[in-house]
Structure formats: structure tokens, C-alpha cells
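Inspection log for the structure reproduced underneath, given as C-alpha cells.
Every protein chain of the complex appears in place save one, which is left out.
Naming follows writing order (A, B and C), and every chain is counted from residue 1.
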């Protein structure tokens, strides 16, 4: 990249022809209002896409792609860029053909159509969804160069949906109801167990995201929203909820999504996503291009509540400054932070550290390895380091 | 439409084959994670689009299309559905070729690249943008059947941008600076005058909307955000800001966007959008389909602050009940309201009435006509009536 | 690796000084007091010729508007009528707006293609079409421009809604039995102009 000392990339000694000459777009008409019934990003933003890592899995239908965090700003993830994780590909379901069944320990087992669900009281909430395996490839050391790949299994969306409590109340819970099983209508029949208390507190059955219908890859026409808890629980294409008195021990809560520790034992039911943060710029996909004034930015989030503070270090964790948080600070939502700083072209070791409303402080990767080992796969919320070189390029490194 | 008495559209006497038979999407793999680098809505949502009214204007390049409000939920408008208003079509500008000039009554006239702007301190805010001509066709009486057409020149977006104050401070305002002129880089060279005080308070130069780059039809790569003020001021493809000591009296603030009263005089500089609301469901494009429980929903907003209360009438304004507001209640933002109600199939005359944080109460159309006449075109924030028939269809009516 | 950097400087040092040629290229706006007008001139007659060639296809030979394209002349005395005709002559407050707008946006589809003198001539002709200037040899130029006043100039006043519409601030809006039984007095369906799906009704 071209590194420019000073204020601007343009030559200041002779007039800029982009100003002195009339450009085509300043003269000729562009597309009219009948051309884009549903709009798309500019052709100059073609690089802003979800990306997958083809060597990760045997099959793209049971795999993941990643949100381009380094290209985002604010706290809302555009629906078209929310990372995808499927176990049998994207089910494309006609909402008229979708059914939701409630059975098990209820007074009356029920079947709902989507029309039924849309006649229930609804609510709107912004929540992050993070896959428990986000940053999972980084347990043993720096692996992928780019926050899209290291941290891109997270997104943040405004959901519209019906509180699960409304639906459970309509069916009537039996007194011994303790666990719920959520089941998807896709080819993997994804199923997970969820404690009834969580189901009655803040879980939503969502049919809209960011103002419009759910996207197919996010579970259209109906998905579970389990605020602050690992993404795998947020069952997509939700078709059934069974009420029971014990957890089901499904494949996704035993073979997967349990956390193997160094001593060979494993934690189960590790639902909550601990506080975490990442600097998205500068980062390997978002180099510094200029000396002088720059914007450092990133996201912080916590499954336990709100983000209270974010600290940033430019020297690998020796010294910290508190970042400016800007934009809504919401419960269990991505939160945006900035540090406006002057850069003289020196090497930087950039880190961020989230602190949530419960007082939890995001640990370093080594602190985490000390208590968990390196075989956990899931719940890696350690502090990320980007080494920024004198030319502004940056890379994913481990510090010792 | 089929009107069904009772709970559900499906037959309850024999098992539903959608449940008892394995459907294709529950058996075969869907698209993998490499298929949709930038996602789109479901094929079952093809009807959720911006629509234009071709008889409105001579040319689609200087025209408008409308947000499908009746299809939205929550408070965020998806970027692809934000209504478009252009005066020379959509300028498609390579951000590397875009320049912003500040000149006039400043210490030092400046030219910025987009890279320069992205190095400045930025902020994130959710604001509604309403065209002053929204509902303008309804001054003389009910005209268009659908809230998309009567009220769809409004959208609500999370912007990321640099406070205009930051840019003006960098150039240094001269003491006699009173007005700004904002100018677009499109084929209409759109220009509008803005008081300096507003420019220094909450105006943003935005480069991102809903988390990603501005859409081309919303001014990519740079637009003005003028919170609470009429949409025409929010200059898109912003290329120049001149600082002066008096308003420019441009075509868009004289020939257009002045409000002709019954006595032949006209108000100018009617910047603020008064409090307004509309029921989006039921509405002509969103009929009631079932007796029994239903959700009434809509939006309220005010350019003077936050929405404090929304009242809903089902009998044409004789009796009112206060709606449930749900979702973020933000300054100068669309605000979502609901009434969960049981419908017995009787005729309804549905209205909503917004009250903002200054105590302003949305007037009836007749109250508005009494003080303004019917030639104003702009700033029609009168209470809308939908007549809901016994079969659930509804239509736009005037009451007397 | 250095220590944490100091607070950033008060001036960001971003952007660069705009060069005079650059300002000249973009700073073409014209204000009511004539500020911004380029040196130049053009007569009604020259304007007529240009207008017929480059404008009349949309705006009509006499500025009466072809089809639904904008009307540029006439309408004097209609502002209190049921359907006012708002034109340069009947409605616009300032002549500078005509020059500024034509120069930046017209002819539609080929903006910024007129010379300064052509713009003077077209404005002169539009004054003539609107009966404000009768002499077809009249020359409009940067000297006499600011002296020409448009008829409706005095009819504009600043937004006064906060006083004139004070009654809309109402501490206690009625909740019960607020009005007589309402009757439907008009229906959009009678007008029948709502587009069905993507296409609007054909007009013209």
C-alpha cells in the first residue's frame, strides 16, 4: 500500500481534475426510481462479503462463513452479511407451509401456522449472536489473518418476534416442566435443550430481522433468539418445541458444544458467551494507510449484560487507555468503541479488553489457556493481538 | 381473502400432511455457505419492494419510490427498502474519485478525500428521514390506497458519520458565518441552505448506513444527515459545503419545499418535520385475515424529539386508547407501536395520533386544512384513517 | 513498540487547502444579491433560440410544459385558486434561483453543458415568457441582474408554526366521545390512481 505522510492522498500543487473537470455522474442521469425495487450495495463494495474457509469442513452445507467485521461500522450487521452456519444447508421454506408444534409436558399440545404467530404480541430487541466456536481455531496460537476469520462468527441484529413465554402460556406448562427441546425444520433437524427458566425470561420466536422478514440463511420463517447464549441454541427454521423434565443430551450438546479441559473432563451446558472484544481496524484486512490522525475501532459484547468499558492497548498489553464507546449500549448487544489517535509510523501491538456490567474482564489468551488448556474449541474469548508494522500492514500474532 | 373464524387456518380434523409427511427441505441439503456471499431476502418475499407511482412524474430519474411500510417491523428500515428520491437519477461514484470541498466564510478552504473523512472521529445514530412531500398527495382528500404510497417517503436508519462540526472546525468558521450551502455531486447538483447553528449541533456527514457503506441511491459515498428536518436537506453524494452569511434561495427552497397557504402567501424554511404516525397494519395492503386476536401496528415519529405517546382509535376518532410502544424510543427516530386486540368482524375506522416530547399532538387532516388550506403540498402530518370492512379489507378514507 | 500515544492534536491535519481553480470550478452558486454571478450577458432573442433548441421539447415552446414536464411560465394570480400554477412568474421569489438552477441542472440529462452567457440568455427569455420583460432585445447581464425583482417576492415569510399552530401543542388531548359519529366523506378508491403492483395507471 502507498503510505502517505500528512493530510491527503491527492497532490496539492496542481488542481485535481476530478474537481476541475465535469464528471459523467455530474452531467448524465443515473438510474431512475423504477430500477431498483430492492436495492444492493454499490459495485465499488464488491469486496464486502461473507467469506468461508474451504479447508475447514468436508462440505459447504455443514459449514460456516464469516461476517466481514472489518468492513462494518455502527452496531447493526446488515442482514446480507450476517455469518452463516448450517448443518444441512439453507432450508428454503414457504411460510404458508411452515408449522410450529408445542408438545410434551403441556396442558394442550398445539400447532401454529406463521399467521397464528404473527397475531401474537410481539417485541423488538437488538441482540448479538455469537457462535460458541468463534475464535475456536486460535486456541493453539495465531492461525488466521483477519478479524473476519478470527472473530467473524458474530452478528448483531434487531429482531421482531413473540416472547416464547406467550406461546408456552398458550399451551400451558405442566408443573414438572424443566427443560425445553428446540428442533429445526431443516435437513439436519437441529435440536438443543434449553432450561425452562431461560425460555420464560427473554427468549423470542423471531420472524423478522433488521425490519424485514428473516433471511433464509437465518432461519426464515422462524428462529429462536436466545439472548447472550451461544449461537447454536438459536435454532433456525424452528418447527417444534418439546417440554420435558431433563435435558435431551442431543448431538449438538454432547459431541459438540461441550468444552474439553486439559484434564480430559468436559464442561457441558456452557450456554453464556463471556465478555469479548476485537479491534476491527486496524487489522490484517484493514491496514493503516496514512500516518497522522487515524481511527481505531472495534466491537465489544457480553452475554452477561451490557458493556461497561473497553480498554485499548497499543503496546501489547503493557499500558491501556479507555476507549470511547459510541452508539447504543444495549443489553447483550455488540457495542462499538473507538480510539482517535495520531500514528507516527511506529510498530504497534493493538489489543482491546472488554469489561461488562457484571465486572467480568476479558482475559488474555494465556490466562484462558491456563484454566482451560487448548482443546476446548469453544468459548475462546481471549484478548486478540494485531501487530501493526511500520508500513501499516498488520497481522495476527501471539505474544509471550 | 379467506376469512376464518377462530384460531388457525389449517383443518383440525385430519392430520396435516405438512407435518406427517417428510418435506424436501427436511431431507435434502440446501445451499452451502459458499453460495451467498451477500445474502438476499427469501423468494417468498418477492412482493416486499419499493414501489413507484409512474403517473406522478414525467421522468423516473426525477421521481420517488416508496418504502413498503406495511411489510416492515421493528424500527430499522432495511437499506434495500429505503425509499428513493432523486432529481437526476442515482449517481454511481467511485469513492476514490469523490471529493468534499469546504469553502466560503472559512479560515482555510479545504478539500477532503473519503479516506480523509474516515480518519475523523465518528459517531453512530438512528434517525428517521421523511420527505417533506410525504402524504402530499392527500391534502385534498383520500387519494392512494396503501400506507406505502400515502406514508412511504420515510425511512429509519443507523448512520455512521463524522459530525459536521468536526469538519467545520478543521476549516475554521469566520465570525459572520450564518448559513451553509450543501451541494450534491449528482447530475442535479442538488443544493440547499442550512442554518449554521443546526450544522454545528447534530448534523452528520454519513458514510455508512445500517452497518455498511451507504447505498448508491442514498448518496454513496457521502450524504448529509440533518436529524428531524425534511429529507430534501439531507444532500446525497455530498461534494461541497459553502459557508455564507445568508440563505441562497435555491430552487429546492423556493420553487419547491415552501408551503403555499390559503391566502396566497408561503412559508419558507419549514425545516422541522412535525410529529406524525400511521397504522401500517391493518391498512389497504395489509388486510385483516382472521377474526379473534389480531395485532394492530404502526410507526410514530417527530422531528422535534422523542415520541412520548401514541393513541389509537378504532372508531374514527371518537374514542382513543393508548398504544403499547415497543423497541427503542430514540430522538428523531421512527418509533414502533402496537395494539393487541380481538376483532369480531365489525367495521373499524382505524386512526393513530402521535404525541411528542414537546407536547405536540398530531392534528386531524381537517384541523390542518383549517390552518393551511390544501395547496401546501408539503408537511402533511394529518391523522390517517383506514376503513376496515367486515371482510377484513381496508381502504383509505376521509371522514366528515 | 512505543508507549501509549499522547492525546491527538486539536486540529486533525486532515484535508488540504482547496486551490483557486478548484473553487472556481465548483463554486458556481448564485445568491439573490447577485453574489456568485459570472461576468456575462445574453438577450431575450438569443434565449428564445436556445430555448427552442434545448428546452422546448420538455418545457414547451412558451414554457407551458409538454406532457407532465414542468411548466415554466404563466399562472399569475392563481396562488389562491383551487389548483395553483406555480411558475417563475407566478411564484418564484428570486431571479438568482433561475440562473443558479439552470446552470447546475439543465438541460435535464446534460447538466452543466451551458455557458455562462447562454444561461443569461435563457434567464432573459424566461423573464420574457413570464411577462416580466417585454422587450425581446433586452439584455440580461451581471450588472443589471440584481435589480430585477420577481412579482411574488414579498409573499414568503419564515416558518412560524410554533406560534401560528400553537394549538397543536395540547396538554390534554380528548380520549372519550371526542366527536360526532364519523361519516365517510371520501374514498381513495373513487380516485382510483393507486398503482397495482409495479405499474401505475397510464396518464396523458
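Methods note: a contact is a pair of C-beta atoms (placed from the backbone, for glycine too) under 8 Å apart; a residue touches a chain by one contact, two chains touch by 3 or more.
The model shown is predicted, which means the values in this text are computed figures rather than measured ones.
Participant: I'm checking contacts with the chain that's been left out. Which of A:20, A:40 or A:57 qualifies?
Facilitator: Reading the full complex, the residue touching the unseen chain is A:57.
Participant: Take the complete complex as the reference. Which residues in chain B touch the chain that isn't displayed?
Facilitator: Per the touch rule, chain B residues meeting the hidden chain are 6-8, 10, 12, 14-16, 19-22, 26-29, 34, 37, 292-293, 313-316, 318-321, 340-344, 346-349.
Participant: Residue-wise, where is chain A in contact with the chain that is not depicted?
Facilitator: Those residues of chain A that touch the unshown chain are 49, 51-59, 61-62, 87-88, 101-103, 108-112, 116-117, 119-120, 141-146, 149, 166, 170-171, 181, 183, 187-189, 191, 239-240, 242, 244, 246, 248-251, 254-255, 258, 260, 262-272, 274, 284, 311, 315-321, 349, 353, 355, 358-363, 367, 371, 375, 387, 395-400.
Here is the rule we go by: only the chains that are shown with their structure count from here on.
Participant: Which chain pair shares more contacting C-beta pairs: B-C, or A-C?
Facilitator: B-C
Participant: Name the chain with the Cα centroid closest to the overall protein Cα centroid.
Facilitator: Minimum centroid-to-centroid distance belongs to B.
Participant: If you average the CA atoms of chain A and of chain B, how far apart do the two points sit, in angstrom?
Facilitator: 28
Participant: How many angstrom between the C-alpha centroids of chain C and chain B?
Facilitator: 23
Participant: Where in chain A do residues touch two or more other chains at once?
Facilitator: Answer for chain A, listing residues that touch two or more other chains: 7-8, 10, 16, 19, 26-29, 34, 37, 292-293, 340.
Participant: Can you pull out the residues of chain C that are in contact with at least two other chains?
Facilitator: 12, 14-17, 22, 26, 108-109, 111-112, 198
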